[in-house]
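Note that this complex is displayed minus one protein chain, with the remaining chains in position.
Lettered A and B in written order, each chain numbered from 1.
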Amino acid sequence: MKKPARTHRLWLAYMLHRLSGIGLVLFLPIHFWLLSLALTDRAAMADALQFTAHPLVKIAEYGLVFLLAVHLFGGVRLLVLEWARPVSNRWTDVHKTLAAFAVALAFAVSTLFFLRAL
Amino acid sequence: MLNLRLYMLQRLTALVMVPLVIGHLAMMIYAIQDGLTVGEILQRTQGSVAWFCFYGLFVVAVSVHGSIGFRVILHEWANLRGRALDLVTLATGIGLLILGSRAVWAVTFAELAS
Partner (left out) sequence: MTSKDDVLSVSVWRQTDDETGTFQQFDVPRQESQTVLDIVSYIQQNLDSTLTYRFACRVGMCGSCAMMVNGEPRWTCRTHVQKAAVDGKLQIAPLRNLPVIKDLVTDMDPFFDKWTKAEGVHHPSATRHDAIVPVDTTTAQRTIANEGIECINCAICYAACDTVSGNGDYLGPAALQRAWTLVNDERDGGHETVLDAVSQNDGCHNCHSMGSCTHYCPNELNPMKAIAGLKRETAKSWLKW
């Protein structure tokens, strides 16, 4: 039997793209505010950066980098899907494979970041 | 809810951001080792026209891209429509643009200008 209505791979890719997008839009104001402290309050900025040494914050950063990377690679896949003329006659299967690659690549990139942050 | 014009704005800003995000990811992976300090960040960015252009363009593109994406989600998941939807789209875009520009200015030319 086929899986339930919403758990096929391209649907999951769509949901991941959407949720990562929401995450990034909500994170950006915090990110911008922190950098603006360079203008208004250097000491507060230093304090905030000190905070990033905490293991839990590092894990959160790992998550944020994953969101950014998966939104990037998933987004590139969507641009290819929409704007490149289909060449393969197994077009949908190609996109299922690419969607999996996008997640794998995002995982690799964010893990590299995490390992260097440790 | 997108028509062709909003769609093109969102996809073109996405295209612009592809190299920018790759650059940003590379930068983060390079810079994160041994932790981040204020001095380290500012030393890299202060007075740099290149970083100002890189992140300036990034902020403009992300404001357009993010606000349109947010608009679609609010329409589909929160049933926001009509004028309210347009206003929230605009407010999100302008909000991101102001906060982002301020951040870019803070780490590049703020000190030199004052």
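Here are a few things to note about the model shown:
Definition applied: contacts are C-beta pairs under 8 Å (C-beta built on N, C-alpha and C of every residue); 3 or more make two chains touch, one makes a residue touch a chain.
Keep in mind that what you see is a predicted model, and the values were worked out from it rather than measured.
On the side of chain B, touch with the chain left out of the figure occurs at residues 1-8, 11, 72, 75-77.
Residues 1-2, 4-6, 8, 10-11, 13-15, 17-18, 78, 81-83, 85-86, 91-92, 95 of chain A touch the missing chain (whole complex, contact as defined above).
Here, only the chains that are shown with their structure count from here on.
Once the centre of each chain is set as its mean CA position, chain A and chain B turn out to be 15 Å apart.
On chain B, the positions that touch chain A within their shared complex are 11, 14-15, 17-18, 21-22, 24-25, 28-29, 32-33, 35-38, 41-42, 62, 66, 69-70, 73, 92, 95-96, 99-100, 102-107, 110.
The part of chain A that touches chain B in the complex is made up of residues 18, 21-22, 24-25, 28-29, 31-40, 42, 45-46, 49, 52-53, 65, 68-69, 72, 75-76, 79, 82-83, 109, 112-113, 116-117.
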